[in-house]
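Here's the structure we're looking at; comments come further down.
In this view, the complex is presented without one of its protein chains, the others remaining in place.
What follows is subunit A.
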Amino acid sequence: MKKKNKIMFFLITILAGFMLAIQFNTTHQENNITDDTSDLWELRQQYLSEKELETYFHQQIRQSEDKIAQYETERHNRNGQVLQDTLNELKKEAGLKEISGPGIILSITPAYEYITPGQSKVYISPDVLRKLINELNMYGAKAISIADQRIISTTTIRNIQGETKVDGYPLRKFPLEIKIIANDHETVKKLYNQMQISTVPDDFFIDNLKVSISEPQEEIIIPAYSSSVSVNHMQTVKEERK
């Protein structure tokens, strides 16, 4: 064999050996990964140490939370009163507080003289109720309750399996009282007059229901909204950078 040939052969064999070694390395590494030989006690030990770490973190979290609570109370004591007042106002406006004031009461009763025997249920149409609420709001109602269920902006009036429900509360008992509060006596009077000429009582009459409108009253109490308000489709506005 010539010398040049030998050198070439040598180089090629080195290359081949190199490739072989790399291949060996690769397969060997994979074996190492799958070969987890730690037994139950080692795993237990590991678990224990991790658990200790977890308790440590829990302690840290608790301390931080305590601190946050401290800061909260401090802040509250300092200038919380104003905030609290605003919160109360907002709650009142949103219907989360009991409210009282001048207003009128509509009571809806079944017109028994028109109900034929055998007709079992008295049906209150949710559409008509909604129309009534819209009209009341239009004429200056501040707070409305139907059968002591406070009506707020997210209240649903629906027909669920043959029963009309206000926020899930079925309207079964008659007479059904609809309480309306307005800001002042003048608005109440206007409201009263508007109700007198409104077409809503006629709509109720189609369903064999009579609507009687009380004289304006000095003090009516409307309860707070009973369940919690869930806000689904609102987001806080992010402040734009200037």
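The rule is short, and it goes like this: contacts are C-beta pairs under 8 Å (C-beta built on N, C-alpha and C of every residue); 3 or more make two chains touch, one makes a residue touch a chain; residues count from 1.
The rule is simple: contacts and distances are computed from a predicted model.
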Omitted chain (choose from "Small basic family protein", "Thioredoxin", "Thiamine pyrophosphate-dependent enzyme" or "NADH-quinone oxidoreductase") - UniProt protein name: "Small basic family protein"
Option from A:Ala16, A:Leu87 or A:Met138 whose C-beta touches the chain left out: A:Ala16
Contact set of subunit A toward the excluded chain (per top definition): 1-2, 4-6, 8-27, 29-30
